[in-house]
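Omission of a single protein chain aside, the complex is shown with its protein chains in their original locations.
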Amino acid sequence: GGDSGSESTGAAEKLGENEGEVSILAWPGYVEDGSTDPEVDWVSGFEKETGCQVTSKVYGTSDEAFNLAKSGEYDVVAASGDLTLRMIAAGQAAEVNTDLIPNYEGIYDFLKDREWNTVDEKNYGIPHGYGANLLMYNTKDVTPAPTSWKAVFEDAPKHKGQVTAYDSPIYIADAAVYLMAHQPDLGIENPYSLDEKQLAAAVDLLKAQRTSVGEYWSDYTKTQASFETGDTVVGTTWQVIANLIDPKKAPVEAILPSEGATGWNDTWMISSKSKSPNCAYAWLNHISDPEVNAQATEYFGEAPNSDKACEFASEGHCETFHAGDEEYAKKIWFWNTPINDCLDGRTDVECTDYQDWTKAWAEIKG
Amino acid sequence: MGPTESPQIQLDAVSKAYGDVMAVDALDLTIGDGEFFSMLGPSGSGKTTVLRLIAGFERADSGTIRLGSEDVTALAPFDRDVTTVFQDYALFPHLNVLDNVAYGLRVRGVSKAERSTRAREALGMVRLDHVAARKPTELSGGQRQRVALARAIVVRPKVLLLDEPLGALDLKLREQMQVELKQIQRELGITFVFVTHDQEEALTLSDRIAVFDSGRIVQLGTPKEIYESPTSQYVADFVGTSNVFDEQVSKRVLKMEGAFALRPEKILLSPLTASAPAGAMTAAGVITESIYIGTGHRVHIELEDGTQLVALEQSRGALHPDAAEPESRGDRVVASWSPGDLVPLGTDSSRAVQHR
Amino acid sequence: MGPTESPQIQLDAVSKAYGDVMAVDALDLTIGDGEFFSMLGPSGSGKTTVLRLIAGFERADSGTIRLGSEDVTALAPFDRDVTTVFQDYALFPHLNVLDNVAYGLRVRGVSKAERSTRAREALGMVRLDHVAARKPTELSGGQRQRVALARAIVVRPKVLLLDEPLGALDLKLREQMQVELKQIQRELGITFVFVTHDQEEALTLSDRIAVFDSGRIVQLGTPKEIYESPTSQYVADFVGTSNVFDEQVSKRVLKMEGAFALRPEKILLSPLTASAPAGAMTAAGVITESIYIGTGHRVHIELEDGTQLVALEQSRGALHPDAAEPESRGDRVVASWSPGDLVPLGTDSSRAVQHR
Amino acid sequence: MTISRTTRRLLAAVTGLVLAVLYAPLALVVVNSFNTSQALTWPPSGFTTEWWQRAAVNPGAHDAIITSLIVASCATVMALLLGTLLGLAMQRYSFFGKNTVNLLVILPIALPGIVTGIALSNAFSSILGIRLGFFTLVVAHATFCIVTVFNNVQARLRRMGGNLEEASADLGAGMWTTFRLVTLPQLRSALLAGGLLAFALSFDEIIVTTFAAGPGVTTLPVWILTNLFRPGQAPIVNVVAVVMIVVSVAPIWLAQRLSSDPSESTRAIH
Partner (left out) sequence: MSSISSTLSRRPGIRLGLLLAAPLTWLVLVYVVALAALLVTAFWTIDSFTNELERTFTLDNVREITSEALYRTVTLRTLGVALLVTLIDCAIALPVGFYMAKVASRRSRHLLVIAFLMPLWASYLVKALAWRSLLSNGGLLDWAGGLVGLGTPGFGVTAIVLTQAYIWLPYVILPVYAAYERVPDSLLDAAGDLGARPARTFRTVVLPLVVPGLVAGSIFSFSLTMGDYITVNIVGGANQMLGNLVYINSGSNLPLAAAIALIPIAVIMIYLALVRRTGALENL
């Protein structure tokens, strides 16, 4: 329901004059204007071209972003799936008319009109890059080579204190993916759609895992370092981290386990309170430009959103990140926001929402 | 320089209480132009408070204060033509000596050149020209004291207030400064209001002395009046050493009614065998203590009835007719004095000095 | 109680330097058992340093220090049977008066009950029983001083060191404390080593006095010896007021070779008309200042050759044969004295007192 | 106190050890700023000056340092103003509720940064309706910096007593003149000490900043934190940290020099 507190009743019909400024809330590495690294800049060109001056703020977790977005100070938000539906539900996100975004066309179809960016057939944003939360292990310490998430659940005690996991309530979905495969009688259809019983099962699994976890991670330098030092030998990762690890320090392998995996496909959204919708649209188009998209997703370490982008990406990037590989993408349960209305379509039960997950996550960590 | 001819300071029924304590209690006081006026009294008797009322640091609860012909009761310190030499000097530590002295001129907007000249002049008066560039911390106590004095006089106030300015100095230095103070006061003709604990200092320097007790003046007069004719045991006790005969002792020893004081130096000690001079009052006793004090001996005598007496045996040159060897402890002597040396004490003679 | 009979403290060639400054310079000193020994001298002359060497707060650079028969040169303060009354009292601010006094007993392991009794006893001696429960900040200066004294004597040390213990007290209180100190010393029979700036205090209290200059003792003797027979201008000047005739003035005024001191109280002033007593030395002059000091007048005379003289005219009872009215400013007088009252000064007579 | 040589040596050793422990991690930061590995692992993989070169031309780091300097300066100025006023009021007057005011100044530093942070950000955006940004950040920082200035000023005023001010009034100076010519110079080193601490607190504050800063205000700690989430930036963070430590010597030295001003000591020179 986009009606509570929402100011826009529908998507824009046509664009007007650019307002001259746009403020963006995004993950680090999504809006680079050369200030981190003069080589890394896809903002200056945009500013020159459109006359929209960009101010940006980065956030560390989806929760932080949600809180910041509520202030209404941001025209554009780059949101992961664990945030999008909350934004939409809270009326923070404006419906986006994709027709006004020429670059939308080239975007992979399997990223379009998905549950985390589309509600009631209304688009609330443009898909950006995507990736999977992989299983990474140190090939010396973890033998035989695992093929299942079992390595971080049942088998975790083998590497007590050296297991890692992503530090966010959304990681509960990883447990759900595992349970979906190994405890079918729980009836989990969608890892983001858990009723109380299913959530409890996931929580139990994660509490058991907790005793073996050395640390949770949320920034990549931290997990990169702990694999390199050997503080961690097995756990979830992103492809980019696996790539960064110095094989001389730690030989690692990152795989997509047999159960499939969670993953993300971030969405560029426009705030319902935006005072610069035209610049916002301009940014959405700009960031979906194949060249820009390639640059941004490669810098962050994820697959770009179109085949055209792969033409601009460096050699091997799209292969490493399985860009456009639809089969691969099918194994990924892209992050979504748990809400009370079960996403898997069940109507007989009420599902647990993100708040419940947040509490559960705190409890798991203890 | 009598006070009433041209009063410079006039306090009428001035009171000041701190909580329950009446620090100054309905005080009337007139100080004349150019007078060296001292306030003497034990700790807590209100001397500083009177000074602070005159300077304007405290506001009187009631009464009026005049300086010259002006009612200053409600004026701030900076609007009064009065300066103070503080007991701890209160020199500005961040300014050098010259700037300290020039401060009062500076805030009056005197030009830099002129204030430098005048400050140097004032420093000259206290013989400190050579330390003009030093910071106060680089001075000795006596030097600081003189800088404080120079700072206060450079603005040529009508009245200079001094709160135990010599209290922190050692004896030798103090005697030296007393002489200088007196000289400067004479030269400038400024009214000095001087607070001290030290009765000798007050006697030496003052034109008039007020003796304080509990926020009131119990006696006011010239040093000689105060010393030789105390009107109460309190004053007799506080100013110098006194033998005080209260009513009972008077009856026993003097065979007189009333209370009397007798200064130790007025007592003549002679061997038991000697005959008493004509018209003398006498009392026999034994010497319990004979303390050498350089200029003589302080001799404690216990009379036959148990009364304690102190006599001062002054050592004198061989030329003096009575330069005799002092008696010593255990000797039996006769103390004698002239009835004229007895000072009759007032009604509140029973009140002794109390240090609060 | 002579020092050599039973020496309680013995310093042999003790030296202590701070950087370039010889604070104590090859000092020999013997203090007897039960003696009241004072050290007198200007600021910076090394008095405190000697005390700190005896207490053990400072280690001597060379020389030996004995207490009783024991060589304590290398012992720490807590191993010496000596206690100190500090100039700033150094009371423990977090302990109440009783606990302050009991501290020395506490560290000696005396039982709680006993130390309370003994501390109360000591407080009784200084008449402070009633403030036992107060914190030091709630006491007046005089009371603090007495607490410090009680704290030091409660452990019955062989030697008590006192560093200007009365310096911060006002005159009246100081006189009172002087009497009490003397009494306590008599009662306990403890050796007192007393530092003071105040020559009068030293004269009054001491069995013997050492006068210090630049880390050395320049004269050592009984109060009477020090006062009446100073061996140098330095001592004559520092202890009491003196008229000092240096060699040139001696030649002019006295017609004698050498330097001499003459105490003001030895001088007799008479009108020009009076005839000089037989055997007197005389000098005519004019009175430039006559200051009332209660017990008499301090009279400044300028002799005909310009020499300044100070005489003390003591006021005396009517019974005294020569109780005359004092001369006043401007009067011409003859000053006379007996040649026997002139004190010949030693070789270093040119050295004046310097405050460092 | 007579302390045995052994004890002195022992204490010196402990102090030396503590200093060593204090500086060892900092030394590690220096070493890592030349480490070829990006992940701050030990032992260093190799020597490189790449990070220093990259830091030298990193506009983000430069801007962040400048932003931090500006924010800390503004917060310090506010804290100096408010802390001095409060110090004067608390030390020179007695009034009802003084204890409460005292508690009030201490609370912002004593309560955890996260509490201060969410309270302020909530109040700014939900209650007062002020956009989070530079202004709100300075206000938030100044709030918890007031106490350092306040305490220093109060301690100095207590030591100074009212005497100097009275002497000034006595010599004819009005209130403002007295403040300018006497009180302020006396407070100088206290203000310096308090201001320096306030500056350091603000400069280094991350938690409150996270909540109280709006978009486009990237202070150094925020820049550092976000760079941990960007690939390969960690060594540049080390470079910046090393520079900050080295640069900090100057103000600290200056503060020490000024506070050893002879006017601080009341001892006379004989």
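Letters are used for the chains, namely A, B, C and D, taken in the order the chains are written, and counting of residues starts over at 1 for each.
In the analysis below, a residue touches a chain if its C-beta (ideal position, glycine included) is under 8 Å from a C-beta of that chain, and two chains touch if they have at least 3 such contacts.
What you see is a predicted model, and the numbers here were worked out from it, not measured in a lab.
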Contacts of the unshown chain among the visible ones are A, B, C, D
In the whole complex, of C:R151, C:R174 or C:R208, the residue touching the missing chain would be C:R151
Given A:G34, A:G91 or A:P251, the residue that touches the chain left out of view is A:G91
The listed residue (A:D63, A:D155, A:E291 or A:D325) that touches the chain absent from the view is A:D63
Missing-chain contacts on subunit D, rising order, are 1-4, 7-8, 11-12, 14-15, 18-19, 21-26, 28-29, 32, 40-43, 81-83, 85-86, 88-89, 93, 95, 101-115, 118-120, 122-124, 126-127, 139-140, 142-143, 146-148, 151, 154-155, 169, 174-177, 200, 203-204, 206-207, 211, 220-221, 224-225, 228, 234, 237-238, 240-241, 244-245, 247-249, 252-253, 256, 260
Where subunit C meets the chain that is not shown, the residues are 55-57, 76-78, 82-84, 86, 88, 90-94, 103-104, 106-108, 151-152, 155
Had the left-out chain been drawn, it would touch subunit A at residues 4-5, 61-67, 70, 86, 89-91, 161, 167, 169, 210, 213-216, 218, 222, 225-226, 229-231, 339-340, 353-355, 358-359, 361-363, 365-366
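The definition used in the following text is that only the chains that are shown with their structure count from here on.
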Between subunit A and subunit D, the Cα-mean centres are separated in Å by 38
Distance between the CA centroids of subunit A and subunit B (whole Å) is 90
Expected list for subunit B, residues touching two or more other chains, is 140
Residue ranges of subunit D touching at least 2 other chains are 270
Seen from subunit B, its contact residues with subunit D in the complex are 55-57, 76-78, 82-84, 86, 88, 90-94, 103-104, 106-108, 135, 137-141, 144, 151-152, 155
In their shared complex, subunit B is touched by residues of subunit D numbered 163-164, 166-174, 177, 181-182, 185-186, 188, 262-263, 265-270
Subunit D residues touching subunit A in their complex are 37-42, 45, 54, 57-60, 63, 125, 131-132, 210, 214-216, 225-234
